[in-house]
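Removed: one protein chain of the complex. Kept in place: all other protein chains.
Up next, chain A:
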Amino acid sequence: MIENRPWLTFVSHFSLLLGIGVVALPVWVALVASTHPSSSFGAGEIPLWFGDQAVENWRSVFLGEASSGVDVPVWYMMLNSFIMALGITVGKLFISLLSAYAIVFFRFPFRGACFWVIFITLMLPVEVRIVPTYEVVANLDMLNSYSGLILPLIASATATFLFRQCFMTMPGELIEAARMDGAGPIRFFFDILLPMSRTNIAALFVIMFIYGWNQYLWPVIITTDDAYYTLVMSIKRMLAVDQGDIEWNHVMVTTLLAMIPPVAVVIGMQKLFVKGLVDAEK
């Protein structure tokens, strides 16, 4: 800051606090709602302070079935969400690291063609070609399976491009030195390239985990078997009851449970996440 203007400083802090308040408001209300018995909601006014049912609600939702529409307990759907999120994250990192390595550090026929095939997937989300993608997965007999949840979503090139950019900034002397020391391409990859891109990998891990955890449309479409429901998509089933019968207290416990892992990752790894995000898009 250049000059001292107490009035402007006050406005700054006030705006930020107001912004934080508005941003946090829905979560606050959800938290309050999750501590009341369901009878509190039919009366026509949502309570504004905490009730005494917090432990019962959270326990019964976490261990029991979320609603009449879903037959598996919430902890099980949470497990599915973890499997899906980690599968997408690890799978994407794996195929992207390898293909970016090939494209940057090797010269081979059809390199340009490979590059373009990968390139055209950039930013074309699965939402756009939803029906044919569903049919392909159905043809491969992957409906209601973890591979069906994971594989179609790792077919995007964002991570490849990020690693490509990261690798391209590495000095050529590095390879020369490695080769003089007798290291082959595989040794170079594991001993030099991977350690050097450690922070990039970690940052991408955070972003991809959130992306995978928060998937909604894809699991809604390809899972009809409760055993493969993920937490975020199960919200749709919980809300799809006759209007008056939505058990808001249970819905809110589920919503908060579905928010906790990704929010914890963002806050806990804030520095890496911010770096990954700003790097990823610039």
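Everything that follows uses one rule, which is that a residue touches a chain if its C-beta (ideal position, glycine included) is under 8 Å from a C-beta of that chain, and two chains touch if they have at least 3 such contacts; residues count from 1.
Quick note on the criterion: contacts and distances are computed from a predicted model.
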Name of the absent chain as recorded in UniProt (options "sn-glycerol-3-phosphate transport system permease protein UgpA", "BMP family ABC transporter substrate-binding protein", "Aspartate carbamoyltransferase" or "NADH-quinone oxidoreductase subunit I"): "sn-glycerol-3-phosphate transport system permease protein UgpA"
Residue touching the undisplayed chain, where the options are A:Val61, A:Leu149, A:Leu204 or A:Ala258: A:Ala258
Contact partner of the left-out chain, one of A:Val72, A:Val90 or A:Ala155: A:Ala155
Touch residues of chain A, complete complex, unshown partner: 1-3, 5, 8-9, 11-13, 15-16, 19-20, 23-27, 29-30, 33, 41, 43-46, 48, 94-96, 98-99, 101-108, 111, 114, 117-118, 121-125, 127-137, 140, 151-152, 154-157, 160, 165, 168-173, 175-176, 179, 184-186, 188, 210, 213-217, 220-221, 232-233, 235-236, 239, 243, 248, 251-252, 255, 258-259, 262-263, 265-267, 270, 273-274, 277-278, 281-282
